[in-house]
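The complex appears here without one of its protein chains, the remainder shown in place.
Entry: subunit A
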């Protein structure tokens, strides 16, 4: 048996003498003569085969040698002649590649556009490389995601928040806390996009914003009016509060910046961060969009569906979803006066709607105590769950955990769309009935606003563990934030670009039939497909009976032609007679035999 070392020694200099050369054995290769002692016959056969192989090798030695030289010289080449056992770059797992796949299948041109073909192949290569590099980089991400795992026969939903807080490190444990605010509740809440700041709005006028991780209060005011909803704007320096009558914007010191009288009776708000749009739904049935970068109302749409109390946004395409009391969910963009889509989701009113961050799934809960999962790309129901108490609030985390509030119990579900769920992943009872739910971005924390204040609970596996420093960076400095703000404002997407399919901008705009038709009309000077103009019939009294009309038509139809027909018939008859006469004459003439007839053969 040749060890790898021996093989190398043999291979070193004897090639020239015509000795048989074996490739160096490898430890991962199965050694052919391992079982030689056990069954000799087979061994012999193997030997013969080996000899044959060797002969073949000898023949192809030259070719192989050439081949070896051509091998790419990546990795370190050892002096002894060994080559890298793992040549080439490390393969990237397929699922990671899939994650970074873009849906840009460029159609190949059938015609001979050589330049275009080259451009297409080059850009396809570039995107392939980008995909591969991104997937490779993904392996190196510092943090991993994980979920709470119970012991055998232990439900994770029975584990209490105190137990989790005790088990984890102090910093994480400190993220479980209660704020007892029983005076002005119940509370609505909102986390800023980086997840560092929390905004609380009590129904009875209490508005507070705080850096919740360090528990530092930034400002606390009482607006002396009922508060319907609160929302952070693009930074943690401004927030919008929907009050009893108007919409107000405050800064983080609690100073009122704007009172927007165009937006009245606002009940719910959503902020579209990349468009700098604040979408508001009001009690009067209006959906309004405010561009917060320039302070202009972009669109005001009368939905004609009554009080709008259920609202959420699709983070994938910035379409606003509204839930209505008749059980429908409607999808809206600021560019269209009526709904993009209307879906009947529930029997009875819709209580809450949530859309996941990839824009694939929509979760709704209704008065019929059902919670349903829809595919919002195909508008199809996927799953339906029955919750005995019915969910009043829904919220989806970055990694797809669903929290549903039923009365004063907050339940968190895992994988609601992929597998049928029977038990919640976690559950927690708060002091009062739940009024607002929100997962904190980039943290395993769920904020619950309720009648007795605010509870921050730990939900392992909720937040995205790896943030992107250039997009929403929880640890950004003031300088970085300023820079980000300028860049974000420069990259503000125009509201006209909000569509159901966000990649629609990249698709080829083919000329429609109307456009082609318009071009044709312009060229011809008239519309060839136009309907004939309606010309009313001129009717006379008493002359419009069907029979009379028919008779009149007959008369008229042939009256003017009769003379002509008669004449032509006469003419034709005369002509025929003349022709006959002529023929008779001819016949008479031809019947007389000429003198020369007799010579005929």
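Note that in this section contacts are C-beta pairs under 8 Å (C-beta built on N, C-alpha and C of every residue); 3 or more make two chains touch, one makes a residue touch a chain; residues count from 1.
Note that contacts and distances are computed from a predicted model.
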- Task: Report the protein name recorded by UniProt for the chain absent from the figure; options are "glutathione transferase", "Defective in cullin neddylation protein", "DDB1- and CUL4-associated factor 13" or "CDC20/Fizzy WD40 domain-containing protein".
- Result: "DDB1- and CUL4-associated factor 13"
- Note on the structure: Contacting the left-out chain: of A:169, A:491 or A:597, that is A:491
- Per the touch definition above, residue among A:134, A:221 or A:257 touching the missing chain: A:134
- Give the residue, chosen from A:358, A:518, A:544 or A:568, that touches the chain omitted from the document. A:358
- Item | Footprint left on subunit A by the chain that the document does not show | 99-100, 102, 134, 137-138, 141-142, 274, 315-318, 357-359, 464, 466-471, 473, 477, 480, 490-494, 497, 502-503, 505-506
